[in-house]
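Every protein chain of the complex appears in place save one, which is left out.
Showing chain A:
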Amino acid sequence: MAAPCGGAVGRPLCQFLSCLSRTAVRYTWRRQFSATSLCRTTLQTQRVTEREGSPWTLMAAVCLQRLPVISADCHPVEQRFRELTRQMELEKSLFSDHELRLLEDAERMNRKQTGSYDSDEEDDNRGQDIVLAQDLEDSWEQKLKKFQPAPRVKADVDEDLTSVERCLADSLVLLAEQQVGSEKLWLLPQAEWQEGDTLRQTAERALASLPAAGFSATFLSNAPCGVYKYKLPKAARTDSLVGTKVFFFKAVLSAMSPSAASNAPLMWLKKSEMQRFVKPAYTMKVERFILDP
């Protein structure tokens, strides 16, 4: 499955021009860097000789993941097992100080109510009659009720595909709508490789060049985690250009500034939702390295 690549018409002309010029830097259909120092020209000649025979364009894309913020809901088996372990631990445990106090207070209440009880017989009157353990428990419960935690699931935020705070229990991947050839497609933000960059720097540039930049991401490694290569349609192919290879780099979202524009063509999708928007062959390759926790 091939997706069209941009600038297919201009390429034959550039190829002609490049054949004419005998300079060290022969990449005219890519951006030209002026080689000032001698060692730079020699490096570039090396690179050129390496990449001369290669008919593939290189691009780097970034797979930015927002990791889950809250714990996922439990599977029914997990819930039952959790209850069972709590019960078993309770059965095997010893009484705590608080529980002993509860038992003593209950016993004392029973003895008082029977009537034949003299409070002077009590050996220790340490003021335990004033504050019972049960009262303490009630006061703690009242305090807990006063505190309102933030709701775990907000249905309206979950449906907004552009919001980064949707589906807090799953990990989300950033997708951007970019121009590839003559079409606008939803894919992981990518940028074309240039001379003098490593692929990771290209991926960082891809992330920074997004219209709603404001992400602080940590790139996890220098090595790519996946590759997707596509060939151009036969009409656009030339002898020295067959298609493009896109290398993916993983990054983790560490913080997001609230100045993100809401009308930017960005989406945060779960792994299962990607099939709706992204081409099947692309999804197949990308799904492999996105791990769903």
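Basically, contacts are C-beta pairs under 8 Å (C-beta built on N, C-alpha and C of every residue); 3 or more make two chains touch, one makes a residue touch a chain; residues count from 1.
To be clear about the criterion, contacts and distances are computed from a predicted model.
One chain of this complex is left out of the view, and of "Large ribosomal subunit protein mL40", "Bromodomain associated domain-containing protein", "Protein transport protein Sec24B" or "Eukaryotic translation initiation factor 3 subunit L", the protein name its UniProt record gives is "Large ribosomal subunit protein mL40".
Contact with the undisplayed chain is limited, among A:Leu100, A:Val131, A:Ala208 or A:Ala281, to A:Leu100. Contact with the omitted chain, checked across A:Leu132, A:Leu161, A:Cys225 or A:Ala264, is made by A:Cys225. The chain not shown here is touched by just one of A:Leu84, A:Leu136, A:Ala208 or A:Ala281, and that residue is A:Leu84. Within chain A, the residues in touch with the undisplayed chain are 46-47, 50-51, 54, 56, 58, 67-72, 75, 77-78, 80-81, 84, 88, 91-95, 100, 149-152, 165, 168-169, 198-200, 218-227, 229, 245, 247-248, 252, 254, 285, 288-289, 291-292.
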